[in-house]
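Supplied in structure tokens, the structure appears directly below.
Note that one protein chain of the assembly has been removed; the remaining protein chains are unaltered in position.
What follows is subunit A.
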Amino acid sequence: MNHPRRKINVLAAILLSLVAGTSLAQYDGLSAEDKGLAIAREADRRDLGWGDSSATMNMVLRNRQGDESVREMRNKALEVADDGDKSLIIFDEPRDVRGTALLTFSHRVGDDDQWLYLPALKRVKRIASSNKSGPFMGSEFAYEDISSQEVEKYTYRYLRDETLNGQDCFVIERDPVDEDSGYSRQIVWMDKAEYRVQKVEYYDRKDSHLKTLTFHDYQQYLNKHWRAQRLEMVNHQTMKSTTLTFADYTFANGFDDREFNQSGLARMR
């Protein structure tokens, strides 16, 4: 867990990154594995300190013949200092699950904890399953695709540099640590300028290309934190696709732990 990069001070790194191309210098001499991890750490570091956020989520699901179906949700998230983040998703559409809320404590190591509040039962149910790699609300996103992307959830390997849509990118392979993951590996394109994920290719357990996720319309909040407004996931095997749109991002809402616990779930609206 000790890497020489840690010794480089933050200011120096920022200064270096101002000059395109020279930012690479900090990774000189690293093995592909170390360089991949270093890049992932840097991306994580750059987004530190966002505190809390809230946004609305809209998902449009499409099947092979183009039929569409819509899901509406609200998302609240809280940054946790020494562990994975906490998140709360409240479902508004479809109507028969309105008011249902999903609380997640993600963890850097081990399974995430999840609870679902079912308003019809007026009860909170823990999701007692170790494998949560199924589709999220029937979409092409698996829960693991949109959950908090903690650095520790993968092992990394830097592959190459590549230009994607005119942006200089790192291309990194990351392999899920969780054995129940639906993927054997993922290939990530991350731009060098701001360390934002631009594209992810997902490979299934037999190592066939399963899905591609692309990120669109990045906007910066609090002069620091970049959030994509639109995510497009395409399944190459079933030809189904899902568009996930985020809107009304707000930061510094003053959320705290009391809102992100099981007893608080029932009060959420």
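For the reader, a short list of remarks on this structure follows.
Throughout what follows, a contact is a pair of C-beta atoms (placed from the backbone, for glycine too) under 8 Å apart; a residue touches a chain by one contact, two chains touch by 3 or more; residues count from 1.
The working rule: contacts and distances are computed from a predicted model.
Missing chain, UniProt protein name: "SSD domain-containing protein", from among "Carboxymuconolactone decarboxylase-like domain-containing protein", "ABC transporter ATP-binding protein", "SSD domain-containing protein" or "Cytochrome bo(3) ubiquinol oxidase subunit 3". Residue in contact with the omitted chain (choice from A:87, A:114, A:149 or A:243): A:114. For the chain missing from the display, the contacting residue among A:32, A:80 or A:127 is A:127, taking the whole complex into account.
Listed here are the subunit A residues that touch the chain not shown: 61-65, 67-69, 91, 94, 96-97, 100, 102, 114, 116, 118-121, 123, 125-135, 137-138, 142-143, 180-182, 204-206, 208, 236-238, 240.
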